[in-house]
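One protein chain omitted, others in place.
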Amino acid sequence: MTGLPDTPSAAGSGRKAREVRKPGRLQRITEHLRREWQIYAMLLPTVLWMVIFLYKPMYGLQIAFKDYSVFRGIANSPWIGLEHFETLFNNDQFLRALKNTIIMSAYGLLFGFPVPILLALMFNEVLSQTFKKSAQTIVYLPHFISSVIIAGIVMTAFSPSAGIVNTALGWFGLEPVYFLTKPEWFRPIFIGTGIWQEAGFQSIVYLAAIAGVSPTLYESAVVDGASRWQMMWKITIPSILPTIIIMLIIRIGNILEISFEMVILLYQPATYETADVVNTFIYRQGLQGGQYDFAAAAGLFNAVVAFVLVMTANTISKRYSRTSLW
Amino acid sequence: MANMNLYSRGDKLFVIVNMILIGLFAISTLYPFIYITSLSLSTGFEARAGNVMLTPVEFTLEAYKRVLIEPQFWISYRNTFIYTIGGTLMSLAFIIPGAYALSRPQLYGRRFWNLVVAFTMWFNAGLIPFFLNMRDLGLLDSYFGIIIGFAVNGFNIILLRNFFEGIPQSFEEAARMDGANEFQVLWKVYVPLSKPAIATVALFCIVSRWNGFFWAMVLLQDEDKIPLQVYLRHVITELTDDESFGAELINAPYSVETVSAAIIVCSIIPILLIYPFLQKYFSKGILLGGVKE
Partner (left out) sequence: MAGFAKTGGDMSGVNLQGLVKAYGAVQVVHGIDLDVQEKEFVVLVGPSGCGKSTTLRMIAGLEEISDGDLTIDGRHVNRVAPKDRDVAMVFQNYALYPHLNVAENIAFGLRIRKTPKDDIAQQVQEVGGILGLTDYLERRPADLSGGQRQRVAMGRAIVRRPKVFLFDEPLSNLDAKLRTQMRAEIKRLHKRLGVTSIYVTHDQVEAMTLADRIVVMHDGRIEQIGTPMELFLNPANTFVAGFLGAPPMNMITAQIVAGDQGPVAEFGGQRIVLQPLPSLQNAVGKTVTVGIRPEFAKAVDDSQPDRVSIEVDLIETLGSEALVHATLQGAPFVIRTDTVGQMEALGRIGGFTVDAHLVKVFDGETGLALPGQVLNQ
């Protein structure tokens, strides 16, 4: 139908683009609200909640720049500029906490990141569905157990008197070690616990990615005589590489997010040296020590750095895969 | 499923080694739970002597008896139920309508409102301002404070919003033409259509409420209001130093270890009871809410 010319005016009616009678902006909004007020009513509680419980504290962050006193309140306390931040960066404990946070995150990444991938690949190679399902049921479980219980289990297992670990050491004639009071043992125990608790559950993301690989790829590889080992390397891993990279970027973006609840549950003054992280530092200084303004300054620093990291990670992963975090 | 005879010898070896490794990992995951259970069922003497390895030694229920006669155990157990049920219902009351509104194309400033929600996931004022805010609102040491203060979170809203967005718009339109208002559309059409997603969000809430510890510890001083996790923490860390308990232990058939283990088992049981649902919905949930725009 190439010979068909563009068809301008034919029927007489409404041919010219009509001038739209522009109702006033206010009138348009009123009309819209009259029609759709209900969805705004549905949104209102959530937005109000966010304002009261999450945005109002952001306003409260100003105490990081103030000499906060409970009696004067947030608004009326005097401004003191960056004094708290100066103190903060001259504070050995804070610097130590910052260092510990980064070190523990880095170790967590180094040892913790590959395990779920490995698990997913291994699950994928299991032939018996029953075996696979039962194993998955078991390894997902710790994810749902509270940190208090996990910490309780760790403390019991590593206890110097009755703990299973020391009992086992005893079989080899080794002296019992009071693990949880030794700074050099804190990080391995903390990171090991994290892997034990979360690796299974984290493998779900990769298993889903593997499930998305087209079976025809494997079928043609079988026809070509590939072994399972070769198929894993040549098909499965390359196929889930994008997922791996995105998860890695996200993990790096969240590097300041140490599960400090677990740290609080496991550390003690003897291990602060290696165990204290930024959030536990804030907890002790602020909530236990009452230095709200100083602790808030540490928190603000933490939040800003975390925000920048997360946004950067989000941007990169968006660019990488056109799928963003949220 | 697969026919082993089709595999080469190398493949068979690979499959078998792989199975053994997974089995080992599963056992190492399961073992601590077995160990704690056995500990709770052994006598205090055997437990302290480090004789419990796999199965209970000198099986006894004394530790449980001791736990169950403790009034504080029941108080905090009840409190945990209050926080879990109340908190989950409160969360759903906020999240379901909120997520629905955010999923509607006719919502003015939809991008802005979504940003209001998403921003809270990227930037967080931190522990101190949140605590001071709760204090200023008069929500310290209050059931209501715990229930309302953690009712909403961005991840759950976005998860549900994504699900609602996946439901064709024509369902809303058909219901509206049938005479339903938005509340009826949500309640009679979208909620029934979204049962799996809502179940997922509800389970996320239940687990985080059941396991919630840090803020309960910080915000609640009154022993009558503390949840199980905070009580558990007291028991695990402080029982050893408790003099009256120490005196009680001298001739008791239980010990700090067995009593702690018994409480741990008691607090895990409800999670185990809903675990089949958790496993079913959580894996869907993290994929639904996760990497998706």
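For reference, chains read A and B in written order, and residue numbers begin at 1 within each chain.
In this text, contacts are C-beta pairs under 8 Å (C-beta built on N, C-alpha and C of every residue); 3 or more make two chains touch, one makes a residue touch a chain.
If you're wondering where the values come from, they're calculated on a predicted model, not measured in any experiment.
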{"item": "Selected from B:Ile16, B:Leu54 or B:Ala174 as touching the chain missing from the view", "value": "B:Ala174"}
{"item": "Where the missing chain touches chain B, by residue", "value": "168, 170-171, 173-180, 184, 188-189, 192-193"}
{"item": "Missing-partner contacts on chain A, residue numbers", "value": "1-11, 13-18, 20-21, 31-32, 35"}
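In the analysis below, only the chains that are shown with their structure count from here on.
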{"item": "Contacting residues of chain A [partner chain B, same complex]", "value": "29, 32, 36, 38-40, 42-43, 45-47, 49-50, 52-58, 60-61, 63, 74, 119, 122-123, 125-129, 131, 134-149, 151-153, 155-157, 159, 161-164, 166-167, 170, 196, 200-201, 204-205, 208, 227-229, 243, 246, 261, 264-265, 279, 282-283, 286-287, 292, 295-296, 299-300, 302-303, 306-307, 310-311, 314, 321, 323-326"}
{"item": "Interface residues, chain B side, partner chain A - complex", "value": "1-2, 4, 7-8, 10-11, 14-15, 18-19, 21-23, 25-26, 28-30, 32-33, 35-36, 39, 47-50, 52-53, 93-95, 97-98, 100-102, 104, 106-108, 113, 116-118, 120-133, 137, 148-149, 151-152, 154, 157-158, 181-183, 186, 207, 210-214, 218, 229-230, 232-233, 236, 257, 260-261, 264, 267-268, 271, 275, 278-279, 282-283, 286-287, 290-293"}
